[in-house]
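The structure is given below, and queries will be raised subsequently.
Removed: one protein chain of the complex. Kept in place: all other protein chains.
Let's look at subunit A:
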Amino acid sequence: MALETTTMKKDPILSVEHLSMRFGGLMAINDFSFEAYRGDITALIGPNGAGKTTVFNCITGFYKPTMGMITMKQKSGKEYLLERLPDFEITKQAKVARTFQNIRMFSGLTVLENLLVAQHNKLMKASGYTFLGLLGFPAYKQASKESIELARHWLERASLVDRADDPAGDLPYGAQRRLEIARAMCTGPELLCLDEPAAGLNPRESLALNELLQGIRGETGTSILLIEHDMSVVMEISDHVVVLEYGQKISDGNPDFVKNDPRVIAAYLGVEDEEVEEVIEEIEEIEGGQGGSKP
């Protein structure tokens, strides 16, 4: 019911339709569909091995899905079919940026340089694909100054500005997580995909992360899609939660709805053998109640 109220007024930025991904004999994702709405923080949760990261890799082009369609609709109304674009074009054209579960820093570059690398395409154009820049044209100098200002802005947001000239590999873990988010934001995305941004953070750090993410959304209007295990983060900041188990969607709605969904509870906590019947009945009841609106 909560689900219907949200779908009514929001327009989707990303719609995943009938997505399937097969690795040999393993069906990692099976006919999975969901929508992420513009300006929302959408969380994709599920037990370990449910296929969350695979969905992410399909969205960001690191895997080519076996079946299905992934549509990214930009503010301008332009639509991109992500499953047809090579991975770097997804960031460059479709404006979908991502971070990684195991942090991928350019550890030998400084924090500032990490953010400058993220502005590669913009700077390439400004430097006339290197040739004009090499000859010292002023357009590149200007663009280079602007890119440092943008980097400084995101460093301030991620409270990393004091470490700007240190190698990224020298930062503590929590700061590397924030840097990865700042770096992704420097590409100027409309949709930011975060793969377990709170993994390994202490409670204070994950609180700071919540603020950073909400700040990003509030300030730039960037929609966020995140995979997360830390329920304090998920329930606190997300507007919309999608639950995945064994490659299939088992629940979809606002955090309160998902929290009380018996299928989600069963997926996370497991059920005693005697209770299986009970749970199945309950589930059928819910599905009946939704009037077959769900697949």
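The definition used in the following text is that contacts are C-beta pairs under 8 Å (C-beta built on N, C-alpha and C of every residue); 3 or more make two chains touch, one makes a residue touch a chain; residues count from 1.
One rule holds in what follows: contacts and distances are computed from a predicted model.
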If you had to name the missing chain as UniProt does, which of "Fe-S cluster assembly ATPase SufC", "histidine kinase", "Nitrate reductase" or "High-affinity branched-chain amino acid ABC transporter permease LivM" would it be? "High-affinity branched-chain amino acid ABC transporter permease LivM"
Going by the contact rule already stated, which one of A:M69, A:A164, A:M231 or A:I265 would touch the omitted chain in the full complex? A:A164
Hidden partner chain, touching residue among A:T42, A:T60 or A:S238: A:T60
Looking at the full complex, which residue from A:A118, A:L209, A:I224 or A:I250 touches the chain that isn't shown here? A:A118
For subunit A, residues touching the missing partner are 60, 62, 87-92, 97-100, 104-110, 112-113, 116-121, 123-124, 127, 130, 133-134, 140, 144, 148, 152, 155, 161, 164-170, 183-184, 187
